[in-house]
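Removed: one protein chain of the complex. Kept in place: all other protein chains.
So, chain A:
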Amino acid sequence: MADLKVTVAGVELQNPLIAASGTFGFGREFAEFYPLRTLGGISCKGITLKERPGNPPPRIAETPGGMLNAVGLQNPGVDHFIKKDLPWLREQGTAVIANIAGNTPEEYCEMAEKLSDTSIDMIEMNISCPNVKQGGVQFGTSCTGVESITAAVRKHCQKPLMVKLSPNVSDISEIAAAAESAGADAISMINTLTGMRIDIQTRRPIIRNNTGGLSGSALLPVAVRMVNQVYRRVKIPIVGMGGISKWQDAVEMLLAGASALQIGTVLFSDPYAPVKIASGLNEYLDRNRIAKVSDLTGQVQLW
């Protein structure tokens, strides 16, 4: 049995598999399948300062090797989360990460302050939601934007702060460096790639929002490349995500430079995927006589 424990920004996870924000709700629906302590952690559904109704349907479209979504950050607001969801999550025996999104730096700061007074393990700052006009992505696509919002939130955040990056930028390593220099403790990447599908009968986009975020296996090579670029640019740990659906993908992402992983879209076809990936990872490590999973991080040998 290899050591699957990893530490990200001072937070110890029993294994590197974290449920990705937006695919796992606040965990209750998946607790029907297995104890949530099977997971290294849960990144909760993105929350905002006030409740958000979300986008009109359709919000979902399948694509080759993936899917588009434009849910639009439907959530009950940070206070509801702290009161109704966090106490239950806390009892599940896994790390709890709050994912926050806002319209203004002040909103991010206020949420960070509120969450700093709770038992949350980490804050993931979402500055990369592509599906709402003001869901943070306006801060996430320029170095100056990332630097100023990260620095602002850092002052109000007493918890480890992870910044979730958008892949819809020209040089993601510069964005990551900006987050690092402004005080981020970790990077999570990548959020979805913006996409569109069109119904050829009606000539309308399938998604009511016209565009949506692409996730699923199709994203894996893009995510692996970007994680490796960022790994070579920054010193803070990276939580890698984007299209991981089996243990082999997880190994790739770790080799590229990730210290931990988020698992998202594959949960829709196989809710047990994180359990299977953890056991596949363990067997791979044993077979290759690697003592701990953290020994894989960044070990790709580039040509």
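The definition used in the following text is that contacts are C-beta pairs under 8 Å (C-beta built on N, C-alpha and C of every residue); 3 or more make two chains touch, one makes a residue touch a chain; residues count from 1.
As a working rule, contacts and distances are computed from a predicted model.
> Write down which listed name, "Dihydroorotate dehydrogenase B (NAD(+)), electron transfer subunit", "Twin-arginine translocation pathway signal", "(Fe-S)-binding protein" or "Carbohydrate ABC transporter permease", is the UniProt protein name of the chain that is not shown.
Hidden chain, UniProt protein name: "Dihydroorotate dehydrogenase B (NAD(+)), electron transfer subunit".
> Which residue, A:54, A:183, A:280 or A:298, contacts the hidden chain when the whole complex is considered?
A:54
> Which residue among A:144, A:170, A:201 or A:269 touches the omitted chain?
Here the residue in touch with the unshown chain is A:269.
> Of the residues in chain A, which ones touch the absent chain?
Residue positions of chain A that touch the missing chain: 22-25, 29-30, 32-33, 45, 53-63, 65-67, 69, 71, 74, 206, 216-217, 265, 267-272.
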